[in-house]
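All protein chains but one are shown in place.
Every chain is named by a letter (A, B and C) in the order it is written, and numbering of its residues begins at 1.
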Amino acid sequence: MQQDQLLDLYRDMWLIRAFEQALEREFEQGGVPGMLHTGLGQEATQAALASQLEATDCFFPDHRCHGINALAQERHKGDGERIMAELFGKSTGVCSGKGGSLHSADPSVGNYGDNAVEGSYMATVLGVALAAKMRGEAKVACAIIGDGTVGRGEFHESLNMAAIWDLPVLYACVNNGYAIATPVGEGHASADIVDLARGYGFPCEQVDGNDIVAAHEAVGKAISHIRAGKGPYFLEFKTWRWQGIFAGEFRPEAEVKYWREDHDPILLANDALEAMGVSQAQRSAIESEQVGRIEEWITFAKESPNPELAKATADVYVGWEVASS
Amino acid sequence: MQQDQLLDLYRDMWLIRAFEQALEREFEQGGVPGMLHTGLGQEATQAALASQLEATDCFFPDHRCHGINALAQERHKGDGERIMAELFGKSTGVCSGKGGSLHSADPSVGNYGDNAVEGSYMATVLGVALAAKMRGEAKVACAIIGDGTVGRGEFHESLNMAAIWDLPVLYACVNNGYAIATPVGEGHASADIVDLARGYGFPCEQVDGNDIVAAHEAVGKAISHIRAGKGPYFLEFKTWRWQGIFAGEFRPEAEVKYWREDHDPILLANDALEAMGVSQAQRSAIESEQVGRIEEWITFAKESPNPELAKATADVYVGWEVASS
Amino acid sequence: MSTSTTKRTSFTKALNDALDQGMDRFDEMFLIGEDIGEMGGDFGVTRKLWAKYGAERVRDTPLSEAAIIGTCVGASMVGMRPVAEIMFADFLGECYDQIVNNAAKLHYMFDGQFKAPLVIRTACGGGFGGGPHHSQSVEGWFLNVPGIVIVAPSNPEDAKGLLLASIESDDPVLFLEHKALYRARGEVPTGYYTTPLGSAAIAREGTDITVVATMRMVPMALSAAEALDADGISVEVVDLRTIRPYDAETVLASVAKTGRAVVANEAPKIGGLGAELSARIHEECFSELQAPVGRVDGLDSPIPFSVPLEHEILPDEADITAAIRTTMEASR
Partner (left out) sequence: MSTSTTKRTSFTKALNDALDQGMDRFDEMFLIGEDIGEMGGDFGVTRKLWAKYGAERVRDTPLSEAAIIGTCVGASMVGMRPVAEIMFADFLGECYDQIVNNAAKLHYMFDGQFKAPLVIRTACGGGFGGGPHHSQSVEGWFLNVPGIVIVAPSNPEDAKGLLLASIESDDPVLFLEHKALYRARGEVPTGYYTTPLGSAAIAREGTDITVVATMRMVPMALSAAEALDADGISVEVVDLRTIRPYDAETVLASVAKTGRAVVANEAPKIGGLGAELSARIHEECFSELQAPVGRVDGLDSPIPFSVPLEHEILPDEADITAAIRTTMEASR
């Protein structure tokens, strides 16, 4: 990978990290309503996807994809702060605060929205892909699913249908080792999700989701395959999430140390950049730049107004008004 | 296989054939309400299963399993005619006529009932198996599913859960080549269902479902495996159903000829018996005996009374009465 | 409704015509479901469309109800107009999440950025010995779900017009086809026309009592009304046609006129459509009402296989007649 490209991805990863860390802080201070799941630790996987999906593609983010959502917004429209505002439930958010963390969408940047019934979009993605195929568009339709979400029956229905119809679907499985507190190997017949996907007969690949270079390359390969009209592709990213459960950290110390210290995606990229001769100062500048930008987004979100109350019953139906009392 | 055993199975297969043929006739004459799906052509698979599942085991029959249901009833309680009566909706039926073709059950012979939402019992079977495991019973819990039914998401949820919990489940997939009129290879990523099942890591095997010797042996092997506490087993029986669709026969002539003439399970068994020296007369006697018995069952069913009207609202709840008007 | 020529047509063929004319008119429309292609569907509603429009637009699927509806949702998010067939309404449980949490909510939760202009056609209702999993009336499963439109025709002309209106609708539509009506015949305009969603029809005018009915209960109510005419009871029959959002205006105007009402619906009574209509009528016509609103529904039970038992469970013309008489007699 060229230095420029790696620097871009490094910048993207820092955007995610800064976003999620600031968000966690604000959440703890009570400014962010509802629940919060962060993508901390998964920045490389997210940046690899976000940097290669075009605005005309489609992705269904999962509950940890604030980072992907923000990057897509930033890259295609320059308004990543609207993802932050959505998380604060504000009128300036991408869904005017009606969706929140679990339902942020903006189709103009390819973001088709999370569905907090995790994994239901494994079925939905088929329709976007089918429409693209029927219309002869070279669109990639991507479903981002956690390892735990693979437990859903829709996994089978979706992979099977994508296979028989040769649909342009990219399954991006983010295997961070756990579903809440359940280890992937206890929840599934195999800790390697690709083992469950192989039977459908399309390419399945595992990649180190914390190695931005490897992850980026794998995504590129998968997207080329799909755009060439060769049908679905399954990618499993091995990664790890920093966030524990509400009770705190539940994973073995050595495991925590490995992932947070020895195999942190940003530190790994940092090392790679250093090896390429990018100076510490330059790297730090990227970090500060992104941290600073995110603080502006936080301010923007906080200062934005709540949606007008009339919004509450708007858009229940297209063809009917719903009474507001 | 010993001659005696093959003769028993031959008798079983004839019971199914006679049952279904008489039933088809009665259905056409308007005496059987609702819909009808027959197991004609699948007698070897059905006999192989029915002859080896004990009354203390459990099976969930599918919509073509009148034959299995009747054999189980006959073998364990000697009252196969109650399956026929159920199909006529009569009070003497195993469910007093409340279940019919698609919901005949009698747990005392191991028949846990079809669920006409095809495949939902792929989930239900887990519970019976889990209970057996928790109680230390050597029960086999068997789900009989068509190839088409494999499309259901529950296929994945069930196989995955059976695998992680090492449950005593026998998946008996009756691959008769079609779901209604959809060829198995068009409905699924693979025409060989075992390809979809292998990822879960327990034994999967394909067998000629029209070869009673092979089918019987495969079932025996699977049951031994399960009874030995070694966890789930997946069997795919390659077979073919005689019944077309409501519009009639839709499959290529050569295919029809192959399955109905060259590879009919009863003719195959007939040949095997002949090779063992069983006379034509002896074989014909079995046929007439079973045909005769089934005609008695038909008479029994026809002459049985309808359920009393008070049954209509009985047993909605265990703990409450439901008003009958 | 159009002024085109009409033709005597079955309910099934009227639906088939609607699909045909819709497919012809809307490039974004496609059909999807189990064996709807060459076979033409379990009830023949899609017959010949595969041959005419091809396997891409008349798309057979495996038994994957969640994926079928998921596919419709996704396709409709990008502007397609999918029409799914779920063979029996009883199987909607398999795709309940996709309908309730996805189709019904996405226009709202994503702040109007997506629409879900999909139609889910499905065969519902009992009366043919189909047993507990092939006979249910499922409108009650979706009645409390904002965002979904529920359409329920009672005759061939409406079936066609309402289906075309459903295809045109930008909201997700659950389109209920009562199995006992498939063979009903009537005059149906041959051209393209739509019958407005959310609008009830006065199927018969009357002055003494209003019967609000859906699907198969409409012909039963009409027949009951004819018979009661001889006894000097003048029955107005309102065919609700759209169950959600329903046409309260027409219903309430009729009851305001007659001062009495019976609601007739095939599903079990408790928590059913009859409850909603009864509550609404009582709320809004409290002072006009001369007797409490009568409810005619199925008994609170699954539907048994045995035909005589099924007959016990499901409401019929005699039940409607009895409810009308009771309501007339109870009037203050």
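Here is the rule we go by: a contact is a pair of C-beta atoms (placed from the backbone, for glycine too) under 8 Å apart; a residue touches a chain by one contact, two chains touch by 3 or more.
Just so you know, these numbers come straight off a predicted model, no measurement behind them.
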item: Missing chain: touched chains present in the view; value: A, B, C
item: Selected residue (touches chain absent from view) among C:12, C:214, C:242 or C:278; value: C:278
item: Listed residues C:30, C:50, C:141 or C:193, member touching the removed chain; value: C:141
item: Residue, one of A:35, A:228, A:267 or A:285, that touches the chain absent here; value: A:35
item: Positions on chain A where the hidden chain makes contact; value: 33-35, 89-90, 95-103, 115-119, 148-153, 179-182, 186-188, 245, 247, 250, 306-307, 309, 311-313, 316, 322-325
item: Touch list for chain C against the chain that is not drawn; value: 90-91, 93-94, 96-101, 104-105, 108-109, 131-133, 140-141, 143-147, 244-245, 267-268, 270-276, 278-280, 282-284, 286-287, 291-293, 295, 300-302, 304-305, 332
item: In chain B, positions touching the absent partner; value: 58, 94-96, 98-99, 103, 105-107, 112-113, 115, 117, 120-132, 134, 141, 153-154, 157-158, 160-161, 164, 311, 314-320, 322
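Here is the rule we go by: only the chains that are shown with their structure count from here on.
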item: Chain at the geometric heart of the assembly (C-alpha centres); value: C
item: Inter-centroid spacing, chain C versus chain B (mean Cα positions, whole Å); value: 36
item: Separation of chain A from chain B, taking each centre as the mean of its C-alpha atoms, in whole Å; value: 46
item: In chain A, residues with contacts to at least two other chains; value: 153-154, 157, 160, 164
item: Sites on chain C at which at least two other chains make contact; value: 61-62, 64, 66-67
